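The complex is shown incomplete by one protein chain, all other protein chains being positioned as in the whole.
The letters A and B name the chains in turn, as written, and every chain counts its residues from 1.
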Amino acid sequence: MTSIDAGRRADTTDHSDGMAYLETVPSRVVTTYIPLLLILIVLLFPFYWMALTAIKPNDQLIDMDKVSPFWTWNPTFQHIHKLLFESDYPRWLWNTMFIASCATFISLVASVLAAYAIVRLRFRGAQTVGALIFLAYLVPPSILFIPLATVIYKVGLFDSPLALILVYPTILIPFSTWLLMGYFKTIPFELEECALIDGASRWQILTKIVLPLAIPGLISAFIFSFTLCWNEFIYALTFLSSTQNKTVPVAIVNEFVDGDIYRWGSLMAGALVGSLPLVILYAFFVEHYVSAMTGAVKE
Amino acid sequence: MNFDRRSLIKGGAALGLGASTNLLDYAKAWAQASPFKAEPNAKINLMRWKRFVEAEDVEFMKLVAAFEAATGAKITVTNESYDDLQPKASVVANTGQGLDLVWGLYSLPHLFPQKCLDLTDVSKYLGEKHGGWFPSAEAYGKLGNKWIGIPIAASGGLMNYRISSMEKAGFKEFPKDHAGFLELCKALKANNTPAGFAFGHASGDANTWLHWLLWSHGGYLVDKNDKVIINSPETAKALEYAKALYPTFIPGTASWNDSSNNKAFVAGDLHLTANGISIYVTAKKDNPAVAADMNHAYLPVGPVGKPTELHLPFTMLAFQFTKVPNACKAFIAFMLDAPQYNPWIGAAQGYLSHFLGEYDANPVWTADPKTTPYRDVAKRTLTPAGLGTLGEKAASAIADFIVVDMFANYATGREDLKGAIAGAERQAKRIYR
Partner (left out) sequence: MAARLQRAAFRSQMRIPARGPAHAAFFEHGSVMVNSAIDMTGNPGRRQSERTLWAKLQGNRNWLGFWYMLPAIGILVLFLAYPLFLGVWLSFTDTKIGRAGEFIGFENYEWLWDDSVFWVSVFNTLLYTIVASAAKFGIGLYLALLLNKRLPFKALIRALVLIPFIVPTVLSAIAFWWIYDSQFSILSWSLRKLGWISANIDFLGDPWNARWSTIFANVWRGVPFIAITLLAGLQTVSPSLYEAATLDGATPWQRFRHITYPLLTPIIAVVMTFSVLFTFTDFQLIWALTRGGPVNATHLMATLSYQRAIIAGQLGEGAAISTAMIPFLLAAIGIAWYGLQTRKWQQGGSND
């Protein structure tokens, strides 16, 4: 089976529930629905709590006796309004989007080339280089960010989105390369051999044969990378300083904490609205994501 | 530009200029007369702590705009939260570019004194013009004979208490000594209207009240030669006192950060804490009942018999690698000039207290008697170094929460008396070696 059929199949049928007809309805409720519901409640409750906080009036936030904290009958859009119209929020959103897109793009290009070279060119030392790239994944930002700040200053990139665009790939390339390596391995050799014999260059092979077959893998790598960029905190905190250059997570924490007062409503509104683009992305791609991962893990 | 008319009048009046004088004209005249001439088209990157009160920020940006208009300089202001400001300033100091002015807290300039521009002339000019610096200002701003930072204002950490709860606990006025204070906390606990003071890594709240507690018993981290003397009977007494206080507090103080007590107090769950005026300011807006029932007091005087408070000063420094040193100096001088400074601390509603004698007369301190105690904050504060010299070692020690952790370790029962002191001593010796 190849990646493609795996993806197709995942889209249309579930093939591990072939036994479903053996289960009775009550047993399904006990073994499937109840546990699933419980897990979902735990997973979603903090999110619900965020959303609720974002629309609760200030006085209800710290008063749990007069009104039930689980619901509010007089929602306010004051926090969201403040976020959208009285702060630089749209600007931060754009920054985040821009940085995440560029960094993801660079990472994907670099990863495609690297993964292809390692898997297919099999140049001397390919194995070692592959291992080294995997090792790169193990170096956490918390170790790197002090010396990296020095490098960023030396290159003159401080407070420039370019700093993040160049640094984020260090977190993204290892994973994407690994994912794509798995993917490229599934593409049969004969295909390339034929093309080579017919005189196609390696570049043509990569762009015309390998990439189209690896699209699910690319989507998967794209989503994963984009999410990581979106959520990254410590580099964004260190390398950007002016308010109008910041990314969403950093800017929100910075903007809505006034000394020793946390503006809960706006913070949570920011978290909510800041996650929306990703939620939309995932809503569209979650099935692709699953099937793409399926492709990557299946060799 | 849209200048606030009230502040114009106030500013003009303070200088004896006619009420009709426009702030811009004034700023221009000031720029003419000032000994600090900004470089033409100077570009200043300023990083400041994140405001507490929105009005303060608005007022500050107005004076920035006036300065820009008068001198042709361009100031880019970046706001950073308490906890992020110092790391960022440090990174800039380390790499030598990115910022010109940093307006940080505590002893920031002393973390990297050799990177700070000499501001002696500015301080001399301001001191002569505005009624002289309080002694604490010299302690904060000076290294040797050189001023490496200008203390702009301080934020006080004073007692915030609920009047009714205190009276119910049997006190007519806030206790002025340690015995009374402990008794009050116990009584508050018994009435289920507890006190609470941060034992967590709260750079403002925990550091200020725990240093006060240590010093009020005569314990110090280092002596005046920077020799570590934390292992003393006085320290032990302070620790025992904290251990007696801790069980009277509302649960959770070991995890508190700077915002925790604000929230609990405004909600009405907490009846006594040490904090800036932010609780009062927020409560006036969000919970007026609490605001009406609260008041402020100096921290009690301990066995040493004199005030030993630590407050949170905001000191402005200019980096020595700035390309526009004169513009930086001019801006600091302009900011602390009466027509700008008075409306600005007025807008801060008591959050910020001055280091210059002249500003005792600012109406903000008398308009609402509840803010009056905060007037004297800068006068009463010691420096985080205690007896020692304020420098990078003292800055490291306070940033690393040595004293806070010592108290928390013992009060929460994580370590015994000896262990808690020994831990602090060991860490302090490492820094002061």
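In this section, a residue touches a chain if its C-beta (ideal position, glycine included) is under 8 Å from a C-beta of that chain, and two chains touch if they have at least 3 such contacts.
Keep in mind the model is a prediction, meaning the values are calculated, not measured.
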Candidate in contact with the missing chain, chosen from A:Ser101, A:Ser160 or A:Asn231: A:Asn231
Contacts of chain A with the absent chain, listed as residue ranges: 1-6, 8-10, 14-20, 22, 32, 35-36, 39-40, 42-44, 46-47, 49-50, 53, 61-62, 64, 69-70, 106, 109-111, 113-114, 116-118, 121-124, 126, 129, 133-144, 146-148, 150-151, 166-167, 169-170, 173, 175, 177-178, 186, 188, 190-191, 193-202, 204-205, 208-209, 213, 227, 230-231, 233-234, 248-250, 252-253, 262, 264, 267-268, 270-271, 274-275, 278-279, 282-283, 286-287, 289-294, 296-299
Contact set of chain B toward the excluded chain (per top definition): 83, 86-87, 90-91, 93-94, 111-112, 114-115, 199-201, 250-257, 260, 263-264, 267, 269-270, 392, 395-396, 399-400, 405, 408-409, 412, 414, 423, 426, 430
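By definition in this document, only the chains that are shown with their structure count from here on.
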Chain B partner contacts - residues on chain A that touch it in the complex: 58-59, 62-63, 149-150, 153-154, 158-159, 237-238, 241-243, 253-254, 257-262
Parts of chain B lying in touch with chain A, wherever the complex brings them together: 47, 49-54, 76, 78-82, 84, 87-88, 91, 94-99, 204-205, 258-259, 261-263, 266-267, 275-276, 278, 282, 286-287
